[in-house]
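Data block below; observations after.
Here the complex is missing a single protein chain, while all its other protein chains stay put.
A, B and C label the chains in the order they appear, each numbered from 1.
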Amino acid sequence: MDRSRLEAFSDGVFAVAITLLVLNLTVAGPGHGELSHQLGSHWPSFAAYLISFFVIGIIWVNHHVLVRTFVVVDRLVLFLNLVLLLFVVLLPFATGLAAEYMSAYLNHSSGGGDVRLAMALYSAVFLGMSIGFTGIFEWTLHGGHVANPVPPERQWAARIRFTGGSGAYVLALVVALVNAIAAFVIIALIAVYYVFENTPTAPATPGEPGEPPAPDSPGGDAPRT
Amino acid sequence: MDRSRLEAFSDGVFAVAITLLVLNLTVAGPGHGELSHQLGSHWPSFAAYLISFFVIGIIWVNHHVLVRTFVVVDRLVLFLNLVLLLFVVLLPFATGLAAEYMSAYLNHSSGGGDVRLAMALYSAVFLGMSIGFTGIFEWTLHGGHVANPVPPERQWAARIRFTGGSGAYVLALVVALVNAIAAFVIIALIAVYYVFENTPTAPATPGEPGEPPAPDSPGGDAPRT
Amino acid sequence: MDRSRLEAFSDGVFAVAITLLVLNLTVAGPGHGELSHQLGSHWPSFAAYLISFFVIGIIWVNHHVLVRTFVVVDRLVLFLNLVLLLFVVLLPFATGLAAEYMSAYLNHSSGGGDVRLAMALYSAVFLGMSIGFTGIFEWTLHGGHVANPVPPERQWAARIRFTGGSGAYVLALVVALVNAIAAFVIIALIAVYYVFENTPTAPATPGEPGEPPAPDSPGGDAPRT
Partner (left out) sequence: MDRSRLEAFSDGVFAVAITLLVLNLTVAGPGHGELSHQLGSHWPSFAAYLISFFVIGIIWVNHHVLVRTFVVVDRLVLFLNLVLLLFVVLLPFATGLAAEYMSAYLNHSSGGGDVRLAMALYSAVFLGMSIGFTGIFEWTLHGGHVANPVPPERQWAARIRFTGGSGAYVLALVVALVNAIAAFVIIALIAVYYVFENTPTAPATPGEPGEPPAPDSPGGDAPRT
């Protein structure tokens, strides 16, 4: 098993999962009221589509920034990668659930308990993706798995960066149990932060020993990143 | 992040999106009238399938003609590429919406306001794809991002080519708000133009400095394009 | 545009289309009669799944045997390839239609006219795939497009091989207009022939000039094919 195989399969899963998000965009169709009203009452579907699309897109970017530093591929990292992909594949389902119950809640056709649970599950799937990614990152710190692992004195700083990412989703999950709309806003803000932040969840692996930290560009060819 | 990664992920999304178009082709099935009538009344679905299929196909061709000239891949172009893919993924939804409401309108089971909105959304998704592609093209003009960028004196000509593409979809969008059938015809004509025009939306980047413009074959290996 | 790009995109479309065939396998579920009866009455769905799966699989094999001989990729062959993929993508729809109407016909819940039309469309999509593939083959005969094109004296023999493939689907289409079950049997027999025949629709391009014809192994590395 070499690295390119891992990348090809993961690319395929990321690409299919990001495209399946579109299946959550549906309207009842002709004969069910004006189209503008149908679309308007489903705005959470479009908001959730945008959020999930960009989060998968950014996870994909970071996945490859991390994977290309691998010098070995063992069964442990294949398993960790499957755990990450397990949650990536779950995202279209969780996105649809959150959007559908949010729409129903705003239209007063579903109670607050259901939308809170749906939003908690949406947060949980993002949290699972974040934990899976953290697992792969931890693997890179040991046993010569990558060419230039994060040196020990910087590992805790790197972990705090990662804990920060997962921590934001834990916050969203806890808030979801109290207020679904607030949780939706938090999830949206995390996505916006990821899009505009230069180094969202990228691994803190420096390009060369002794260089200043360049968290988003591990390996020796940083200029191409 | 190297170029091949960007290509692999984009190829996956293009391939899945183009194939998901088939999910819009449905008939009610046995017991809902003669099959020939069912198929005949859904002709807009088949027309929209053809249009969307070829436009995605051509965008894919141009995407790769452009991407293979990249010498760097930075976060900005990854974000611009995600914007393009965001609209590519939306296309099966917009195609289905336009076809369904056009069929319903022609069968007098839906009003004119709905079909105009559906066709405006269909135009808007094509416009979004065109704008996303233009964004990637603009990125190639700066900072040594590609090996042979369009020289300054030709950039406005190139931009006008691109504005022409986006402009046609703006026209379709505006016409859609007045007459959905006319907009559908315009969208179909743009697709036909793209299929038969030698250099539909390809970037106007010459193969070599000093060469005459060869818009559809950037890079030094033009004969293989 | 180089060859590997064409292969990657086509591979993606083939892989998604072959996998979407599974979406046609559905049963009404619990509460709609015994599962064994539901499955039994849908046997045409399983037969059509097998047929379409193996035909796509074989077209994929032949597609790559042919594409790997390309030394140029021009816009014409990209367009011809899109025409082939257009019918590949249509196959899950046509397969579902043929299976559904065949099941309904055998259960006496749909008339003979509908099943004949559905089976004719199924044949037509296979015919379209065959014609698209023939178009790509014809392209390989001209202009130095491949390393070792079929020499002129053998081109007609090669064309007859291809016409034979398309001809079988024309026969299925014509028979479908008279007897849907007979057409289904013909389509199944063509698939069985393709699976067991050594060189189903492969291009008749010899490995080396002067060699005896080796239709299924173009290029100089025939032993690896």
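Just so it is clear, a residue touches a chain if its C-beta (ideal position, glycine included) is under 8 Å from a C-beta of that chain, and two chains touch if they have at least 3 such contacts.
The model shown is predicted, which means the values in this text are computed figures rather than measured ones.
A.B. asks: Can you say which of C:A8, C:L85 or C:I186 touches the chain missing from this structure?
C.D. replies: Missing-chain contact among the listed residues: C:A8.
A.B. asks: Among C:L6, C:L21, C:A48 or C:A104, which residue is in contact with the omitted chain in the full complex?
C.D. replies: Hidden-chain contact among the options goes to C:L21.
A.B. asks: Suppose we count only contacts with the excluded chain; which residues of subunit A make the list?
C.D. replies: Per the touch rule, subunit A residues meeting the hidden chain are 1-2, 5, 8-9, 11-13, 15-17, 20, 23, 72-75, 78-79, 82, 85-86, 89-90, 92-93, 97, 100-101, 104, 109-110, 113-114, 117-118.
A.B. asks: For subunit C, which positions touch the chain that isn't shown here?
C.D. replies: Touch set of subunit C with respect to the missing chain: 7-8, 11-12, 14-16, 18-23, 25-27, 29-31, 34-36, 39, 50, 53-54, 57, 60-61, 64-65, 68, 195, 198, 216, 223-225.
Just so it is clear, only the chains that are shown with their structure count from here on.
A.B. asks: Farthest chain from subunit C, going by the mean of C-alpha atoms per chain?
C.D. replies: Following the centroid criterion, the farthest chain would be A.
A.B. asks: Between 0 and 180 degrees and rounded to the nearest 5, what angle rotates subunit B's CA atoms onto those of subunit C?
C.D. replies: Between subunit B and subunit C the superposing rotation measures out at 90 degrees.
A.B. asks: Would you kindly state whether over half or under half of the residue numbers at the subunit A/subunit B interface are used by both copies, giving same or different?
C.D. replies: Mostly different residues: under half of the interface numbers shared.
A.B. asks: Centre to centre, by mean C-alpha position, how many angstrom separate subunit A and subunit C?
C.D. replies: Computed from C-alpha means, the inter-chain centre distance equals 38 Å.
A.B. asks: Suppose each chain is reduced to the average of its Cα coordinates; what separation in Å results between subunit A and subunit B?
C.D. replies: Using C-alpha averages as centres, the distance is 27 Å.
A.B. asks: Could you check subunit B for residues that touch two or more other chains and list them?
C.D. replies: 8, 11-12, 15-16, 20, 23
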